[in-house]
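Notes for the one structure printed next.
Only a single protein chain was left out; the remaining protein chains are all shown in position.
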Amino acid sequence: MDNVIWIIPLLPLVGFLINGLVGRRLPDRLVAIIGVSLPVASFFIAVWSFLELLKLGDEGVLTSTLYTWIVSGDFVVNLTFRFDQLSAVMALVVSGVGSAIHLYSAGYMHDDKSFSRYFSYLNLFLFSMLVLVLAEDLVLLFLGWEGVGLCSYLLIGFWFDDMENAKAGKKAFIVNRIGDLGFFVGMALIVITIGTLNVPEMKNLLEANPGLLTAGMATAITLFLFVGATGKSAQIPLYIWLPDAMAGPTPVSALIHAATMVTAGVYMIARLGFLYVLSPTTMIIVALIGSLTALYAATIGMAQNDIKKVLAYSTISQLGYMFMAVGVGAFASGIFHLMTHAFFKALLFLGAGSVIHAMSGEQDIRNMGGLRKKMPITFWTFLVATLTISGIPPLAGFFSKDEILWKAFSTHLGSIGILFWAIGLLSAVITAFYMFRLFFVAFTGESRASEDVKKHIHESPFSMTSVLILLGIFSVIGGFIGVPELLGGSNHFEHFLAPIFPHLGSRFDAHSAHTWEIILLALSLVAAASGIFLAYLMYVKKTDIPKVFVKKYNALYQLVYDKYRIDELYGAIFIRPFFVLGVIFSSIVDSWIIDGIVRIVTMATAKLGRLFMSFQGGDVRVYGRVLLGGLLLILIIVVFGRV
Amino acid sequence: MIEMIIFYPTAAIVILFSLMVVLHKSPIRSALFLLGTLFFMAFIFALLSAHFVAVIQILVYAGGIIVLILFAIMLLNLQKEDSEYDHISLGKVISLGLGGFLFLIISIVFFKMYPGHSSELPANFGTIEEVGRLMVTDYVFAFEAISLLIIASLVGGVVLVRGLINSKSKLKKLK
Partner (left out) sequence: MITTTHYLVLAAIIFAIGCFGVLTRRNLLVMLMSVELMLNSANLTFVAFAKSLGDTSGHIFPIFIMTVAACEVAVGLAIIITIFRMSKISDVLGLTFMKDIKSG
């Protein structure tokens, strides 16, 4: 406790306690001030800690042990917060973006009847997320991991009056539990093999004694942990909850289901990178799942009409990029993309929220259009974010995405990297296409809204637009901390994170790498530009092309529109059997066996009670008889016992 | 021999009367039979050379307690219990069994500890003088405790009936 990093998660917890316990009785303004100021304070402490960390140099790390949580033989779990380079980046992103979204929420949610509940959940989320990123021990990390899952559930189902929202929350929770089981098994395997869940200790033990883990065991552990990551970070096959999670308030979608929580899986893999590199099999699987998710989600994104659904699939797709990065061993690139993604995706969601706010809750982009004049700030910031996600230089998304593609291409895993790269590039084209489709349909052209809605369209209040502008600025300049050396930068970001991550070589030597990198860079640019051009062609110039296309390939379109009917597939494979099992248990096991036992017990008790009731009739004489009978028994024992 | 002539009829009467006390329907008759039982019990006390006890028995029981009980019965104006002997209930059978068993056990105890007859009694055995002396010397503490009990019961009786009157008037006030 010789430093203040433990205060970083503590402040949102205080906010949660205040707003959760007495928020109902406080005026909304005070609730907002408490709910926003504490995360902001937390952010400033994170910044201060970051500056302290910079002073300490490369090997510097700040730790703060609060107390020993679990002691069981040799197995010890401390409640320790660790502020190293990776945690620093994550804590800054989480508390920074989190604070911005808290501020935005104060405007967005101002007339909601459960204002204080909203802020208490949001603060609790921030607390859990900060615990997750600052945890030194996997157990503590799991605590935060579950905490964010809980908050996600609470916030998706925030407007639980509507059954659909409650169901979406439930779905997210259950799917996450499936992943968490994997995570838990992974942790258990680590305890069995390595004997500790303290991350730096694990690392030291493994370095001192590499024979601790066999290759198979390393693969098993990392794969189980990866199952947890697919659940939390919405990768194939556990991505299905994220699109439904858009039922929550839009700032929540921005904070939890785009910027921070869903990246927890990426963070976890990056944190345990030293484990993952022990198993090339897992690395390839992670990268493959990541790249497939990126492509798959992007294709679904092309056919969606709900503005938030498009963004949700885009989030899944971008998360796929991050997994591709950590899968090919480019941990720093993954975290870099995580950070830039946090900026521009939060911005996209908040922009969407601003639009939805203005359109009186309308989320279908076919009913939008022509918002440029009415909402200039939203329009421009949204454009910036769309350009960023499409990978247009020199915006943040370009640097991070391009770096991932390059790292995938040049991975030490071998020529399979070309496959990852190809999928990633294709996804990039599609990403640029559907993002600009969204942008053109929603913001340009003639307004297609009904007259009633049209009257109310207005620019959002300052508390919201200021956040948009702030995030817009970060989306523009955020990439410059990681400009690759090729473009004259020095890639500060990667150097900063270098002490944390294992160093994996490239399969190219320095010279050929240089050439390849330039080629790939050019291809990326072409990809982004072609995607944008295609969108421009189809949705601005010749707006009848999409209709013709839909008519011609109707079956394909419907399949994509229905998200490849994966939900239905899962329903048939997993959920239906569970229901049948549930029916069997409820109708036979429960009502006959369990209830039967209970009924026998109650019946026996009642019968016994009725039997004894006759002794308790209130008739003094009966009591007297029993008394005398007892006395006689004692007399018999005394008298005949002597004989 | 005289003892036998007196004892057997008296014992028979005592047993008969006590049975009537227990079995008779009318409470008034029961009380009168109790009076008889106690009276003849005094005979038996006299037979056992307990003259003072016999006198006290008649004075206190017959003169005091039975009168009190009779007074209470008349005050409550109790009627005969008609239904009580109409049938033989399980409870009665059990009680009979228990009572008989109790008798058996007590008898067994008495026979086993047969004390025998002391051949000669001290000269002052059972005289009023001796009883009075014992009461204020060896048993003076018990004597004082009993007097305290009498006062307590006196106060208790008064409080019970007074409390009833008070609570009745309170009830009326409440209503």
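Before moving on, here are some points about what is shown:
Letters are used for the chains, namely A and B, taken in the order the chains are written, and counting of residues starts over at 1 for each.
Here is the rule we use: contacts are C-beta pairs under 8 Å (C-beta built on N, C-alpha and C of every residue); 3 or more make two chains touch, one makes a residue touch a chain.
All figures in this text were calculated on a predicted structure; none of them were measured in a lab.
Within the full complex, the chain left out of the display is in contact with A, B. Residues touching the missing chain, restricted to subunit B, are 3-4, 7, 11, 14-15, 18-19, 21-22, 27, 30-31, 34, 37-38, 41, 44-45, 47-50, 52-53, 56-57, 60-61, 64-65, 68-69, 72-73, 75-76, 78, 81, 84, 91-92, 94-96, 98-100, 102-103, 106-107, 110-111, 114-118, 120-122, 124-127, 130-131, 134-135, 138-139, 142-143, 146, 149-150, 152-154, 156-157, 160-161, 163-164 (touch as defined at the top).
Interface residues of subunit A with the unshown chain, by the touch rule above, are 616-621, 624-625, 628.
The rule we apply is simple: only the chains that are shown with their structure count from here on.
Annotation: 91 Å between the Cα-based centres of subunit A and subunit B. Subunit B makes touch with subunit A in their complex at residues 91, 94-95, 98, 101-102, 105, 108-109, 112. Residues 621-622, 625, 628-629, 632, 635-636, 639 of subunit A are the ones touching subunit B in the complex.
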